[in-house]
Structure formats: structure tokens, C-alpha cells
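Only one protein chain is missing from this complex, and each of the others stays in its spot.
Take a look at subunit A:
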Amino acid sequence: MTGVTGPRLAVALDGTGWHPAAWREPEARPGDVLTAGYWADLVRQAEAARLDFVTFEDFLSLRTPSDSTVRTDVVQTRLDAVLIASRVAPLTSHIGLVPTTVVTHTEPFHAAKAIATLDYVSSGRAGIRAQVSGSAEEFRHFGRREPEGVDALFDEAADYLEVLRRLWDSWEDDAEIRDVATGRFIDRDKLHYIDFEGRWFSVKGPSITPRPPQGQPLVAALAHIPVAYRLAARQADLVYVTPADRAGSASILAEVQEAQAARTGDSLHVFADLVVFLDETAQAAADRKARLDERAGAEFTSDAHIFTGTPAELADLLLDWHATGLSGFRLRPAALPHDLTAITDGLVPELRSRGAFRTGYEAPTLRGLLGLSRPANRYAA
């Protein structure tokens, strides 16, 4: 960010927020989560605060993997995340849109053109978070095969992302020529078969969708274990990690650094995920969390660090952790819209007052906001 040295900020949108009892809060809109207007309101709010991007969670099941059964007391219903992102794209103009796609069950050819199309309808703001699924329930929804071990799932994900990247490059930027004299719409020498052959699938190519505006839309992954760091280092532009504290941040960054030793080109962006409960006083935030936990009947747990406090205290933490070398943070609002509003109207002004967050968007694309170049095409001569 030009002239600004602070962390980049993303918000992870999911249902009515990340706490299972969030939907029962007075401001919550649990009846609206299946409507376009609900998502448009949230994304516009994040864009008004000039956040880098929003993410949309997704699973190919009703219950989330952290719930052992289908429950009638939580919001488990969900829409396809790529469609939500596409639906809000024309209503926004600068914020990045990063839906989750489960790579274990979907077709890489379909996903490549879907994300390329999201990039077209958003004029260069698309990304994808590739998610591996080991859920037996999700395997039964497709019925094609039995779950495999973690290493195999991540190897398959690496192949999937390789196919996405090749398909995005399978058209050179200037392939469309419309040459009336020779009657040719394209120069077919600038379209390329990707000829990918792997253990799980083979994909011939080229894509049916021309190279998207960003060339390569942003690829992100959430990682907790070395095999996931290695996947991110090989194939992603950005990785979400889950340190418990400042020391954890430093040690994860060292692991990521090791994993990406052989990487060429732009280095991997590392964002720390935090679940946030934000109020005007630390006590109020802690009390709200306690109240939500009581309603849920269990203490809230998460893979990510759970922060309760004021926006100013969160700003202190972010700047402190950022100093370990993180690129930014993906904040998971515990309750929507409450904690998103605390981010946009509390945290963002607080960071700005310290010269640590942008006041306007400095680039029209998501890659641009993240300081990533538009990559050269691997197939171009």
C-alpha cells in the first residue's frame, strides 16, 4: 500500500458470523442468509472501509466439519460461494472477492472457468481459496470413491491448482485477432493444450474461457500443517495461518519460509486468521462472548486465535504480530454485522490514525492491491 506500512486486512464472511450462537443476536439476519441482498450489504460495507478482500466459506455438506451431527440450533445452510461472489461482483468495484472451492470433489476444468469468469464480472478482483475435504459425508454426496489419506488429498489439490494455473494461461492475452481478411477470429497458435496427466485426472485444455483480466486470479489456502504449507508454497499466492500468539506467528513464518525456499517469482503472502469479538470495552467483548457461549451451550473454540477486546487493542495486536513478518490478517467476525461494523468503523479508523491502513484503493485489481504483478503467460513465446 503506497505510503502505508501497516498490515493488509481481509474479512472472512460465513453465515451470520463464526460463533454458532451469533444468529440469535438482536442485529443478526439469519432469515436473510440465502438472499443476495444480505451478502451485498456485507461486502459493500467492507468495501467502504477499503479492506483488501472478503472471503466466502464453503463446504459441500450441510453441517460444517467441526459439528459432528446436523444440528437444528445453528445456521448450517449455505449457498455456493462462487455464485455468491459472482452475484455481488457487479455491485462493488474495488474489493477482492475470494470464494472457497472444495477441490477434492469438483472438476478443475469447471473451477478454472468459474474463477476466470468471476475475474471478468469483477474486472480483475477474483481469487479462489482451494479447500481439501477429508469429510466422509462429502465423499458420500458424490459417491465416486472412498476418502484417501491427508497426503494424497494434498497431492491431488496440488495437481488441481496446477491445472487451474495452466488453464488460465491456455489463452495468450492477444489470442483474439478478428482478422477479417483471413476470416480468423483467433490466432490458434496462441491457444495451448495443457496436456495435464496425473493420478486423479487428466485435462487436455485449452480452457473455453479466455485468459482472465488478472492473468492468474489470486490463489489462497488455509494451512495448519507442514503438508499444507508445502502446497501453499508450491501453488498459492497467499496462505492463511493460525498462530496462537506472536511467538507462534514467528515460528509459522519460519516454517512457511522453509517450505517456499525453492519458490520463484513473488513470495507468498502470509495472513494470520483471527476470530474477533470487538466492543467498546474489553469487558463488554468478553461478556458478549460469554453470553454467546452460554447460548450455544459450549465454550467457543477455533483453529484460529480468539480475540476479545476493543478495536484499539486489536490494532495493537495486529501491529505487534505484523512486525514478525506477516503480510496481513484475515479477520473472522464472531457475529455479523456487529463485529464487521467494529472492524470497519472502529479498527480501520484506529489503524489509519496510526498511518497503518489505506484511505483509498490504490489499484483496480486484487493482485494489484496485494502488490502482485500480472504474471507473464507460461505458454507465451
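As a convention for this text, contacts are C-beta pairs under 8 Å (C-beta built on N, C-alpha and C of every residue); 3 or more make two chains touch, one makes a residue touch a chain; residues count from 1.
By our rule, contacts and distances are computed from a predicted model.
Looking at the choices "Cytochrome c oxidase subunit 1", "NtaA/DmoA family FMN-dependent monooxygenase", "ABC transporter ATP-binding protein" or "Peptide/nickel transport system permease protein", the name in the UniProt record of the chain not drawn here is "NtaA/DmoA family FMN-dependent monooxygenase".
Across the entire complex, the residue among A:Val180, A:Ala261 or A:Ala381 in touch with the chain not shown is A:Val180.
Contact with the chain that does not appear here is found for just one residue of A:Thr35, A:Ser93, A:Ser353 or A:Ser373, A:Thr35.
Contact between subunit A and the absent chain runs through residues 21, 23-26, 28, 30-31, 34-36, 40, 59-63, 70, 72-80, 82-84, 86-91, 105-110, 113-114, 116-118, 120-121, 123, 137, 140-144, 171, 176, 178, 180, 182-188, 191, 200-206, 208-210, 295.
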